[in-house]
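All protein chains but one are shown in place.
To keep things simple, chains are lettered A and B as they appear, and every chain counts its residues starting from 1.
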Amino acid sequence: MGTADLIIGPQHPALHEPERFVLKLDGEYVVDVVPRIGYVHRGIEKAAELRTYIQDTYLVERICGICNVSHSLVYVQTVESLQGTEVPPRAAYLRAVVHELNRVHSHLLLLGVVGELFGFDTLFMYLWRDRELVMDVVESITGNRLISAFNVLGGVARDVDQSQVKEAKKAMEYLRGRMKFYKKAFAEDPTVEKRSKGVGILKPSSALDLCAVGPVIRGSGIKTDIRADDPYAAYGEIPFNVITYDTNDSWARFMVRVDEIFEAIGIIEYALDHLPEGPIRARFPRRVREGEAVGRVEAPRGELVDHIISKGGDKPYRFKCRTPTLANILAACEMIRGGQIADVPVSLSSIDPCFACEDRLAIIDVSKGERYSARLRDLMAKYGASR
Amino acid sequence: MGLGLPKFIPEALRAVAKRPFTLMYPFERREPPEGFRGRQVFDLSKCINCGICAMDCPAFAIEMVEVGGKRWPKLYMDRCVFCYQCAASCPKNVISSSKLYELAGTSRSKLVMAPEPPAVGGDRA
Partner (left out) sequence: MRAEGSEGSFIEGLRSELGDRILEARVLGPRRVAISVKPGDHRIAMEALKKFGGSHMSTITGTDMGEAIEISYHVWCYQAKMEVSIRTGIPKSSPIIETVSDLIPGSVLYEAEARDLLGIEFKGLPYEGRLVLPEDWPEGVCPLRKDWKPDWLK
């Protein structure tokens, strides 16, 4: 029996960002999948070379709105490591607080989106209603709901006072109570169970070979988290747990995120309780010395890597950013193969795809290609099925 | 059936009993918090015409224009991303934030804050 091709995208109600997947179907089952990315290229790596380090701080935030704190954090950390500047301890703690707030809002967003994909709109609406609380806290601390502009070269842009700390802790306590309800919903609700348990299996060996990152690899039982293994900001001093689940399916990846929200709430409360006194910003020169540096942070979706090469001067020579969704695409294809079509949206959303993050490479006059070939099939056949 | 459905029922009933969570904008407006990054306010009496704000703006939204023999900052609000790097870079604290966020206009020429320096007219606020 031959296979039929089903094209999903670039515009499709089941996908939230433009990408194209060509599914090769045998009846209801997906035999193979060919992804195509590149629809939202904006030329950020090239653009970063044309702007100064100060201007680039705000350019990299706009790689992705949802995880903008992670992008600006890894950028400023990399440039600071290049220059050899240490940030003051208070700034390190504040960076951790806002970073975790970003993680909470991002995970809540994804869990809501996943609820919508299940057809469980009530869960979606309730999750996003409670997410508004986090947006209010971020607005009070950074001045804006989403794009925070909080991390600057040398420290953070603004300080927090007692009333903001109190407001944040009150919100976190309320949110923890709400999360207990949502954890029960995700762990025990029959709709969620039927749509996500056993769906999108990713074996630990495949996850390691395909270099998956973030909740995707932690949902396959591998205990790795940059905040614990390669600490940055204040994470070396804040106790928290690395969450793993070992059922290797989409349900595990969602539960990892639910539990990470609990951990994030704990980290925020600890950091706000232990905020050291002192300045929030160290002096940082306009011209950065020659050298190169590699920075990594644990963005909500996984490992976010920056590599900056400087030849002296006020503009970077090379800015390279690898976002977590690019690392998870091969894992996503592996998850979809062998499953049913109806499971494709759930599996795809379980990697928390952020294609805006992913396609930030060259400047393009965008024109969508009409011709593609099934080349990834060879890769999948070689590395996917045999493992 | 499962355990999930009964748990959602009291939750749903609670939500129905309370008023809707949606804010009926524009009839109801929320006051933004202190430190909200709304539209900029320039106190040009302190400005020393150095042009650092224009140099550091990531969106290239500030242009130094000549008024009365000196250069003053002109802000293009349709380019501005409200990051406030200009305020951070300014050595004299000329730029501060306000809570104005309803900045939509019907023509691009209205979305410009042209400088009115002290010698010419007054402070631009």
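A few comments on the model shown:
We take it that a residue touches a chain if its C-beta (ideal position, glycine included) is under 8 Å from a C-beta of that chain, and two chains touch if they have at least 3 such contacts.
Just so you know, these numbers come straight off a predicted model, no measurement behind them.
Contacts of the undisplayed chain with the visible chains, over the whole complex, involve A. The missing chain, though absent from the display, is touched by one residue of A:193, A:230 or A:269; that residue is A:230.
Here one chain is not drawn; of A:8, A:98, A:114 or A:210, the residue touching it is A:210. Check A:38, A:88, A:154 or A:200 against the missing chain and you find that the one touching it is A:38.
Panel shows chain A; residues 37-38, 41, 43, 45-46, 50, 81, 208-212, 224, 229-230, 291-294, 296, 303, 305, 307, 309, 317-318, 320, 322, 326-327, 329-330, 359, 361-373, 375-376, 378-379, 382-383 of it touch the chain omitted from the view.
Everything that follows uses one rule, which is that only the chains that are shown with their structure count from here on.
Listing the residues of chain B that touch chain A in their complex gives 1-5, 7-8, 11-12, 15, 21, 32-37, 56-59, 81-85, 88-89, 97.
Per the touch definition, chain A reaches chain B in the complex via residues 51-52, 54-59, 62, 122, 126, 129, 132, 136, 139-140, 143-144, 147, 149, 152, 157-158, 181, 184-185, 188-193.
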